[in-house]
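Removed from the display is one protein chain of the complex; every other protein chain stays in position.
Coming up: chain A.
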Amino acid sequence: MESIQAKQGLVGPNDPIQRTQLPYVTGTSVVALKYKDGILMAADMGGSYGSTIRYKSVERIKPIGKHSLLGASGEISDFQELLRNLDELILYDNMWDDGNSLGPKELHSYLTRVMYNRRNKFDPLWNSLVLGGVKNGQKYLGMVSMIGVNFEDSHVATGFGNHLARPILRDEWHENLSYEDGVKLLEKCMRVLLYRDRSAVNKLQIAKITEEGTTISQPYALKTFWGFTAFQNPTAGAEGSW
């Protein structure tokens, strides 16, 4: 583990000056909320290459250990790197075999340290991460940005989700949502994002984590409606050449 981490991002004395990377293949928003039994998290499966929607089956939510779910937006390759890192962390944790395990709080803190340290080296992991989980009956939901800003809340979103989904959640979220209500609320947020975020695709997964464990749904599409009268005859009132 040390050797992989040591290689990345280390600036040697004779290396050319490194600058912030540019993201290449990116995922868009992740939205998550706490509900009665645990955490619900949703993300679509799109990987954009600039303005092209290049990949349409990218899994952006993954289970980590027994107690947590990690969702990411931003650079997909950086997310994959993080997953490899976490995999090793969880492996060593399991190898102790002593009844102790890393819970969502610990993972959140660990990820914050990683993201912040990378930012300090001017070589960030270009992601916004959502970490949710349940351990010993305690629900936990937090976020870490690419510069290491982290916080905990009852509902979080990344990217466009912050602007489009969170206002909905602020109005309609309450403690002890049932599973069905939670999913409905998430779908409402994802639908708005689908209509308004150009990098969203209509293929999403909703993940749930409770004390019992994790489930990530099969990909599915949301129903959309485009039959608005304003869309019929769009050039009415402004006849042009097209």
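The criterion applied here is as follows: a residue touches a chain if its C-beta (ideal position, glycine included) is under 8 Å from a C-beta of that chain, and two chains touch if they have at least 3 such contacts; residues count from 1.
Simple rule for what comes next: contacts and distances are computed from a predicted model.
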Identity of the absent chain, which is to be given by its UniProt protein name, from "Defective in cullin neddylation protein", "Armadillo repeat-containing protein 8", "Phosphatidate cytidylyltransferase" or "Proteasome subunit alpha type-1-B": "Proteasome subunit alpha type-1-B"
Which residue from A:13, A:99 or A:234 sits in contact with the chain not drawn here? A:99
Of A:36, A:56, A:84 or A:113, which sits in contact with the chain we cannot see? A:113
For chain A, which positions touch the chain that isn't shown here? 96, 98-103, 105-106, 108-110, 113
